[in-house]
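All protein chains but one are shown at their positions in the complex.
Right, chain A next:
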Amino acid sequence: MACTTLCRGRCRAADTASVGAVSRTRTERLVNLVICLLSTRRFLTAAQIAATVPGYDHDPDDPRDHEAFQRKFERDKAELRELGVPLETGTASVFDTEPGYRIARREYALPDIPLEPDEAAAVGIAARLWRHAGLAAAASSGLAKLRAAGVDVDPHATLGVEPVVTVDPAFAPLTGAARERRTVSFDYRVPERDAPGTRRLQPWGVVCWRGRWYVVGHDLDRDAVRCFRLSRIVGAVRVTGRPGSFPPPPAGVDLISHVARWSGPVERTGRATVLVRSGRAAGLRRWADECTAGPDGDRLILRYADPESLAASLVGYGADVRVLAPPELREAVIQRLKEIAAGHEAPAAGALR
């Protein structure tokens, strides 16, 4: 840093030879613009800014020079807005015709977030969870702001359980649309159907339930509340409505309940007896109510809700498991076995028998 120690005149031209000189000048101009607009209460017009902030100097009477300035100023404003700088537009008095600019400090500054060390550690861990590139970058730039506000984050803290957080590509557009209350449409593929169908939705919010993401909202075609799994959305989500294009969701709506409604505990009222070869079908033994050893194998008592789904899982164990009761379960298993055997009866294999 030769410049700072030797040149108290702050020679801005000192490093024009460096590779980043162009972007450096631009960054410097933008920092000065932010400081200038933060310091003013009065709205400053583009001309006033050009006359004040270094880097905008030009000849306003030369049309080409002036146009170049305007382009530069537009680009700079866009960059500040993209960064989240709340650029206000207005006029200093009723006599002004040209718009002016300023930044309200109240809107600009991060409010004070007094985090205790253990809370700061939790935020630091949270910021590292994202495996999605865009959200990971957003989390770390958010964390950088908290640090800048004086929060110290222990980079080595752990909480013992690490959730691995992933999201589907539709996550960002849908959360954005829900926040701004904009109608969306998307193509939705359900495995049981042959082609994706187009759905139109007023999204209320996005929900993570048991590790999967869903969007809940008012389905415009069904005229009812529906939820959709984000992983089944094909292609891009199209944002069709303007911000605020639908009323806020009903007060007190519990998004999770719409997704979790079908996932409640099932009542297992059925009771089956199966014969299991000794030492086999470990998976079945794990949830058996009783297990009694006998000469021809072990008898397990299983409780079940739906005979068809129990039949399916019993068939998985093949000849290691035989249903003794009830008869309808036994029949369901035999029926499945017959169809499977028929489906796999290759001519060559048949000839070998």
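As a convention for this text, a contact is a pair of C-beta atoms (placed from the backbone, for glycine too) under 8 Å apart; a residue touches a chain by one contact, two chains touch by 3 or more; residues count from 1.
As a convention for this text, contacts and distances are computed from a predicted model.
UniProt records the chain missing from this view under the protein name "Proteasome accessory factor C", selected from "ABC-2 type transport system ATP-binding protein", "Proteasome accessory factor C", "Alpha-D-ribose 1-methylphosphonate 5-phosphate C-P lyase" or "ABC transporter permease". Listed residues A:63, A:191 or A:247: the one in touch with the omitted chain is A:191.
Considering A:50, A:123, A:170 or A:201, the position touching the chain not shown turns out to be A:123 (whole complex).
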